[in-house]
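My structure is below; once you've seen it, I'll send some questions.
Only one protein chain is missing; all other protein chains are in place.
So, chain A:
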Amino acid sequence: MSCKGDTRTQRSRGGGPAEQTGNTAAPSRLPLFLPLPTRPATDAEPIGAGAAARRSQAEHSAAPARPGNRGQQAPPGSYKRRGRLSAAPGPARTRSRRAPGLSLRARRRAAANQRARRGAGGSGRGAGAAMEDVSAKFVSQKISRTRWRPLPAAALQPPDVFATGSWDNEDNRISIWSAGDLGNAGLNGEYHGEPHLLCDIQHNGDVMDMQFLDQERIVVASSTGTVTIFRHHQNNQTLSADHRWAKAHYHVDQDTSCGGAACTGVVCNNPEIVTVGEDGRINLFRADQKDAVRTIDNADSSTLHAVTFLRTTEILTVNSIGQLKIWDLRQQRNEPSQIFSLAGDRVPLHCVDRHPNQQHIVATGGQDGMLSIWDIRQGTMPVSLLNAHEAEMWEVHFHPSDPDHLFTCSEDGSLWHWDTSTNVSEKPSFLHQGGRSTAYLSHSTMNQSVVSAWLSNDPTKDRMEITNLIPNQTLSVNSLDVLGPCLVYGTDAEAIYVNRQLFA
């Protein structure tokens, strides 16, 4: 075993009992005067994965209340009171670790973690099992987006390949990673490998959003307003730009050299691609066509922050004045077919996701960190407002095959797992098959429970377990993606994390 390999393992495992290579004098391939440890990191605590994986759990009963109908002229400042009131009392402030917010079980667990961390002294630390699940890698670029490559229809294996995009670097990149080698699986099926780079390519401007079009192609939205399709050649592990719509979003004039407006969101439903931008424009592209199929200029007077498909012909957008709009692309009128809004508050919305099975349930995340659940069949206001993060919520995702689970991440450096499945006592979990059978089954078996879970207003019945997956992080978690039992997220601290046993 070489020095290098040994240290790697130690670090990525996030602090298992340190393996003493002892005095067996590990051979070194290095120049003589460049000291490399004979006992690498055995006395030093590995960082990264371990720190992030420390979990604290909190249970609470969320009481999503319908917000009161208030007039437009409510005095300024009343917003705060209303906002906080309508969410659950003391809901899941896991970060502050206030005792009342924690269940007994959670507190005990947190205490155990604390003990494990402190008591370990010099020789690594007794890591909880949870830490083994997460592998981390510092990648020397701030990550703005992470996305799993979709699994082929018949796949039984968990996802392995994911893509990341960076922002705010002088040289931004799109990178394709392998989450870890299956061959490295330990005896208990734990994965010790950390993500490794398969290939990358330079990208012009910040990556604002990206999504896989299919197995091989990724659509990337740039801060320069350009939308690019990159192709990942899997046989020789290279990336190339397949097609580019230069300045799909622009301010004054599309043809001048400057004046591109950031494209903030992209969503695909092969072959259709919809993009939105700071210019308030909606573009509809087809992967096989050179020009935009449809453009709605001035679709929004403020910045559009995100977009998602509601049905094959309808899209949802959220903007910076707290509105959720539905657009029917079949209609030639350049007006939204419906507008929903956070009554009078104008808190910008940053992300939107639709329930995978029940298309009328929509979740959005706002600038104040609030999670809003909307029922687009009724009313124009959210069904429930859940007090969540302390700063901007950057992404919200329903679990694609088990929509009782929802994941949100935020500028405040936390990533929350919202689990509404706990009130259904003995529901079998299909997650570990990691395939598509789950989505199929859930229609019949989970339907009832989900309705009560996300839309119910009864605080006594509703139990939502909320777990903060990263208690001690300080910098923003910009993106997350979840597929099967696997979660990947990226941060401004220039690290990517993969959790392969989300429901262990």
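What we mean here is this: a residue touches a chain if its C-beta (ideal position, glycine included) is under 8 Å from a C-beta of that chain, and two chains touch if they have at least 3 such contacts; residues count from 1.
Criterion: contacts and distances are computed from a predicted model.
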item	value
Chain excluded from display, named as in UniProt, from "AP-3 complex subunit sigma", "Lipase-like PAD4", "Auxin-responsive protein" or "Nuclear pore complex protein Nup85"	"Nuclear pore complex protein Nup85"
Which of A:Thr303, A:Gln358, A:Ser401 or A:Thr420 contacts the chain that the document leaves out	A:Thr303
Touching residue (missing chain; options A:Asp133, A:Glu392 or A:Glu465)	A:Glu392
Option from A:Asn169, A:Asn204 or A:Asn357 whose C-beta touches the chain left out	A:Asn169
Touch with the omitted chain, as defined above, among A:Ser320, A:Ser401, A:Thr420 or A:Asn468	A:Ser320
Options A:Val134, A:Val161 or A:Met208, residue touching the unrepresented chain	A:Met208
Per the touch definition above, residue among A:Glu278, A:Asp353 or A:Asp481 touching the missing chain	A:Glu278
For chain A, residues in touch with the removed chain	4, 7-8, 11, 23, 25-28, 30, 32-41, 43-48, 51, 72-76, 78-79, 118, 120-122, 138, 140-142, 167-170, 206, 208, 223, 251-252, 259, 261-262, 264, 278-280, 298, 300-303, 320-323, 339, 341, 343-346, 348, 367, 391-392, 411, 472, 474-476, 492-495
